[in-house]
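A single protein chain has been omitted; all remaining protein chains appear in their positions.
The chains carry the letters A, B, C, D and E, assigned in the order they are written, with residues numbered from 1 in each.
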């Protein structure tokens, strides 16, 4: 099987045109030979790039949701974690991430890719930028689950591993032509189970479950925030500090998801745009259903309209539809989103009952709703949807729609494999950090806020009675007098008499 | 007239190519038959989707502007309203909104579409996502005008009606081939008035006036905020709480408008991209002129550079050019934007003189500048603009440019019809809620802020002397002691001696 | 040389197809003559528009970074500056900016364009919107360097000149076919120096250095903020007020840069999409390297993870790669980003040692890293990169990769010319304002904050013990009693007993 | 001189201020505080979890007055601040030895 | 009546509050303040430049009690607020002449 065939394949039915175009477009010759195919390839690359940029913007969304959901004293810390995992993700995905996910060489195998390290011998940059944006997303999810008590150096350390190894291996399994779970086998081969293989169109499992379950293991290992669980079993509340930026973050994430899901067609030409548009619709409906469901549930159970859970519900709906956005019909995507929101709310409660402290709900939203999303493919995909999305065997579709149990079985296998791999590697990673005493900050630092000791600042340095907001330099000081020579005496009246 | 012809038509002149492409692209056969047409259709769908995503992001823009312009104690409430109208809009537009706007069946008529309920028998998903984003915009405008005192349940209720019925009917009138006002009549038919029909390229009337006038009726019905108008006729000021997020929101809206206006070409292929680019230019110039004009007016009349009105002025400029963005020449779009800003500022004063309380200026920006935008088409459209935009009869153009009075007459008819329908249905809707005592919160709740009683939170829960920000659970409590077992005794010095 | 050839040229090798397409597409005839070329032109215009929209969104990014980095009392002021330079930039670029940059007439020359004033005789709107977005960027950079003490009217004044004249002239030199530095000479001519001419793919020099050095001159002329430098030589710290929005701004800027750099291919068809994707990769890696480098340097030198410099470091990496994003290989872009971050951090220190006060780091990020970016082209461009990007003479490439010293020489010439022009004109502009006493606010206003006296507001008007947040109108007042008639007596208990 | 310290509902501040102006007293200092007395706090909710907020927002007023004016000021505050519901607040009165106007260095009752 | 004014570490507030409830005293007013005494501030950093923040966040408590309860309240605060490190804070005690409950206009010890 040649390298060019293995790379980034999607089912051939729908994308044959696009695929052909890509193959042709890679030589200048092709442009002249078939200008239409060349233009199709340009269009497809545009789509990949735009989707990548939109997914990249989700970094801002995650940063705002997470920052809004933590206390003011840990805001700089979570912002900086989000900032750096984008940076670390970029460098790690350049050197090894792509290689482990899609790298092609003779030693690549069903478990891991090997090849194109540091993008040597590689020129499919549009695919790289798209895949990088996904990798950065997987890494950033974890920071939320472990917020407000994890040491910054530990965070830097595990970010490298998640974007560099843990996530890429799962990508390889599920999305590389060579992967053992993949639906995108080379012409003539058969996916695992003989049908469609593991269907995870945009990554409820590949991206979100990886982030969510790494976060779960991390949250367990690092332990709850001081004071979250009282001595007599009470579950205390630790409200975040800024609903406005959290809401902004949710909207940015929803926007970014239009790159995440529709962009996962990887192509637009040859009619793939029709599929992409359909995906945009299912994505919208699931998000909407998630938001409404979360509000209804909280209104019924608590009597009030809860904003935090509305945000989590919408995000849960989005995560839930991510695997099945192409194979599930619009009407059914409403169900997927609604169930996802219910799972998120249940998950938040469940974790608390185990004293697992997830400050922003990342485990429920990405982990649990991610599991649901993968399984929903096996429950609610329509026959037509599986065919339209271009998977190989549309006779296997959602159990609840009469498509039999086989697809659900493969989906379960996928869930089990991803959970096992992610939880196992995360346990080693976080366990090692914990044993070395490097995972968590000191109790005193936690009380005073991570911003002060790790970042030397708080996120809103100029609020409070700080007068002019001018500070003398630290260090052996002479008579630094007061920051400014007395100014007011000689100026005009400092208040108008209205 | 066949269903496929009625759907979402634009004037044929410019978009013939695109239209053909769409028609052809809908069958797999077409792809093989004419790959160029297929690619054109892919490109057009891409354009619709991207424009839809950008318009969707305007939800974040509205949320930030409105949140920034209300008091801190009502911030969560307005954020949640914006969040939920996006969700409700999605579900309502799926089940009935599209059907009433563009639904095609034998019972569809000039007043309302009927057909494709819940997207049955429908697969033009790119158009749906684009139209959904517009519907969500119309609904979200209202929340601003009624902010800080409207009951949340009332809001949920009327959101369903606005995105589900009130707005879609206007769309049907103006943009469906079947609509009585439409400019996009089927081949061989003549629009109302015999010329171009009602020209509202991207919806100054269809979208913004609907939102603005529903908001006006709502603001009148719900009454002013307590304290806005003093007992002796004083108009008190109630400043918002966060100029930074309001400014962010304005920029996001401006960005989204590049999807709203240029995206309304609905196609890019066949040279429609040239029109789209021209629209981007007029949109930019009108926004810029609106901003500058608002600043000049406030500087001259009040002596200071007023930020709130600069934001409103830019948005007014954008609303003003929305109807005529394709038919008005760039130089004239500067006039349209400048006049729009002046109208917005006048409108804000006017409403106050009638004791109609619109906390964020939504009625002036979307309603009044929307009326201006619709009329500006009849005043300032150029002959070349009307032709380039592909309307049927370029001999009828702006009165001030010598194009006669007829187009202005049709525009006035459109304004009257939209105002009558929107105000009428809104009056019934809000009137019913008011009679049932469901429209407005209690005075006490209004004083304490809607966040506390409706959402159980305030938007910035962690500011103020709340110590650790950890709270014991509510309910019958044992000795919940203090959230954390005393931590400090044993830890190291909690302050460094510099 | 005909006007149509001079306009906006890029090297012909790669973009021949696109160029041809554009030429053909401008007549309806062409559409029929060659539908593929027409579609290519549509795709290219789409690309220009989308890139323009993304670059426009950078206005929001700049506004948030700058607002976050200043004190709360000057927040409205900086927000309004950012708002108005977008508006002023739009109008100025319409009337004269484009004309000086790319305007074509017989009197155009190597120094300045003349023609198409107010877009007369012009219809390449996609190019205009793209170039406008760039012009607005150049202008907005300056506001950061001069923040917290510059008079608002002075700001308005110099904004007109920067977007209207100073910046367009540099564009003409470097990017117009006619410009004396340009790499994009007409067929048959030779660029300055006989090789590639000045290479600045997306504008490290043309855009960022112009903004950065105008800011430098402005910061020197306006003088440091009161209290920034103590009487005994201390450099005091003046922390900004909101790290959360500053981080958001950084992410928005990074996102916008994907329009800025990849969009500078100006075309997608004819295989230009491959180049654009490659540019997206180098942009990502440089930003990531910049962020990581800044964190490592500050951790090593100060012991803490500094968020403000991480933001500056990422932005520095982005500025650094902007000139060479197309000609520098991905691995080398990591070096470019890392060095840029180091330069930014060094620059921040350096300016302080000269008592030049740049509150947000704009001079270091845009000016110094901009210089580095231009020079990096001459040091690290690969032979293959120069060829792929379509420059004329790939035998001249990076000195460090063995490509000789000539390209570096031309780059140095470009730096010198841009610095001389920008600094010279800025010195005249700011000098005149200073002489007239119009450049800086009074000391008392500076102490109380620019928001209060220039804008009559502070950015967070509703925080603090302001009770209901309702204020009686100013002016001769009757007995304005208290804003609301006493409400509480008759309402229900205002606190629930839990 | 008397130091009158009142802790009142935020919403009543404008009325108190007006009442003080009506009787001719201008000088006042206010701060945002939180407190609880008999009034026991509210239940709030964070991501589905309800919790008790013990402290409610109040406004703290500091008014220094001449002895002779004290009762008038107190009465004005009592009238304007009361709603009749628990949570109306408290007034504490103590003795001030001296007052100084910074600008003029006047001392004593003249400085108020 | 005594006016007990305590400036304590923010983190100790919940314990102080609990201790006061344990001895049966409910009324309390708190505010965010900054201060310094022997404890001299921390070093912070802004864009690479280190600076001294002289004032540290503290919580200011105002508790007015009947004379008889004063020592019990003071002891409770001392127990709950102390960590043994510098920066633990101060308590100041002064005399209050009168207290008034706004809602009922009760005066004196009954009003506390």
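Note that a contact is a pair of C-beta atoms (placed from the backbone, for glycine too) under 8 Å apart; a residue touches a chain by one contact, two chains touch by 3 or more.
Not measured: the values here are computed from a predicted model.
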Touching residue (missing chain; options B:312, B:388 or B:425): B:312
Where the unshown chain meets chain D, residue by residue: 3, 17, 26-31, 62, 64, 94-103, 105, 111-112
Chain E residues touching the omitted chain (full complex): 2, 5-8, 31-38, 54-55, 58, 60, 74, 77-78, 81-95
Missing-chain contacts mapped onto chain B: 69, 235-240, 298, 301-302, 304, 306, 308-309, 312, 345, 348-349, 352, 361
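Everything below uses one rule, namely that only the chains that are shown with their structure count from here on.
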Same or different contact residues where chain E meets its copy chain D, judged by the half mark: different
Maximum centroid distance from chain B, chain identifier (CA atoms): E
Distance from chain E to chain A - Cα centre to Cα centre, in angstrom: 45
Euclidean distance of C-alpha centroids - chain A vs chain C, Å: 30
Junction residues of chain A, two or more chains touched: 36, 39, 43, 46, 50, 235-240, 242, 245, 248, 302, 304, 306, 308, 447-448, 455-457, 461, 463, 471-474, 477
Contacts with two or more other chains, residues of chain E listed in rising order: 11, 17, 30-32, 42-46, 49-52
